[in-house]
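Removed from the display is one protein chain of the complex; every other protein chain stays in position.
Moving on to chain A:
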Amino acid sequence: MTEADLVVIGAGPAGMSAARAAADAGLSVVLLDEQRKAGGQIYRDVVRAAKVRADILGPDFHKGLELVHALRHANIHHITGATVWQIERNTRVAYTVEGAASFVTGKCLLIATGALERPIPVPGWTLPGAMTAGAAQILLKQSGMLVENAVLAGCGPLLYLVAAQMCRAGTPPQALVETQSTANILAAVLHHGMGAIQGWRQLAKGLGLLSELRSSGVKRFTGASAIAIEGSEHVEAIRFTARGRRQRVECSTVLLHHGVVANTQTARSIGVPHHWDELQRAFVPEKNKWGRTVHPQVYIAGDGAGIGGADAAAITGRIAALAIAGELGAITQAERDAAALPLRRDLRRELAARPFIDRAYPPYGGALSPADETIICRCEEVTAGDIRKYAKIGCRGPNQTKAFGRPGMGPCQGRYCGLTVTELLAAANGLSPQDTGYYRIRPPIKPVTLGELAGLAKQIEDEKETAQ
């Protein structure tokens, strides 16, 4: 199929729920995701994993099943293993499946590409054996693998979730090295008194995880700083300062995490403007309350539009689908507004605890402003000191750094250095992150080979011929 009313990129909770809501309204939907199974990050491989690992993954994981089953709808065409690498004229989407490139054009496009774990440049984070906490979860959900002899380091709800899942599976981490301090939590409580109570559901979940960890006896260090990973060819230990002295814990894997940030790659590649969100400490795309971007046919939903978690992602997906159905005349404005009303109420409830969590678990300062020797661009091995040096000789923004070195020019296109470069330049130049800006992202946003392009060129030609 090369045309559809709606093309959705990303089959996580946002994309899945949007696809179903749009299909229910009568729209034809093409849903693209580079993963072979629907689910997104949180519900990765949920259909298989829920059967065999439900006890480890926890009750939330089950919600994903419903979303995946709801994709069985005559109007939804889910193309799996489809990596989107370029968007032209805002709604023509080029993608690759198993080495063959194709494109599909939507009347509207929904970007639901989710989040990335915030870059966490600490000494040794490039060593084999240093991974993200999310990677450990993916190993568990997708492959049924448990990381043994590991230390979890950083902060945030996902860190606790991964730790609890490891305990349930009988492979508890060697230690939990947490960077937030009691002062952070206290400040959050004081600042958010009432807001935190409104978000009690999420908070109760967090407390439940904490008590699970406590009863399993995992060693916890809070207020940790000066985190460094040791090893010559592979991770051998983690060092940090906590409880007033230097600590060292031997391990073969370090799982790092200090929050997730919107994955802005796709939206940026078509010039959707972004602004700096001080509380999330990251850039988020500009959109209206329906998720509509500056390009009238392009919408954005889920964590890629700003972090709200899985339930909020599903809701924003539905809201965007309603707007799109209204726009394309499948429902009336009045129907759209009526259907959106309860969704907005649910969304408010879901988001109530967010600012509290952001304040209680701020990103690790040592990774926001790493020491000079620390590598910040994994691909091109550029250090924090290099970026500070560029600033000293007049570099103001991330795009300019490319004239000095190669940060952000490797295969990951800045996904794991972009925010660090922005923060480092902003601090060095005394500018705001907003004024410092971010890398300009140009397609292809995922690598595409010449062979794949050749196939696509042929397809375009064939279509021209049939049209004539």
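In this section, a contact is a pair of C-beta atoms (placed from the backbone, for glycine too) under 8 Å apart; a residue touches a chain by one contact, two chains touch by 3 or more; residues count from 1.
Going forward, contacts and distances are computed from a predicted model.
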Can you pick, from "(Fe-S)-binding protein", "2Fe-2S iron-sulfur cluster protein", "SufE family protein" or "Branched-chain amino acid ABC transporter permease", the UniProt name of the chain not shown?
"2Fe-2S iron-sulfur cluster protein"
So which of A:Ser252, A:Ser369 or A:Asn429 would be touching the chain we can't see?
A:Ser252
Using the document's definition of touch, tell me which of A:Thr171, A:Asn184 or A:Gln247 contacts the absent chain.
A:Thr171
Residue, one of A:Asp24, A:Glu236 or A:Asp346, that touches the chain absent here
A:Glu236
Touching the hidden chain in the complete assembly: which of A:Gly271, A:Pro296 or A:Pro411 does that?
A:Pro411
Which of these, A:Ser28, A:Gln41, A:Gln202 or A:Thr293, touches the one chain of the complex that we don't see?
A:Gln41
In the full complex, chain A touches the hidden chain through residues 34, 36, 41, 52-53, 83, 116-117, 126-132, 134-135, 138-139, 142-150, 169, 171, 231-236, 252-253, 263, 378-381, 409-412, 415-416, 446-447, 449
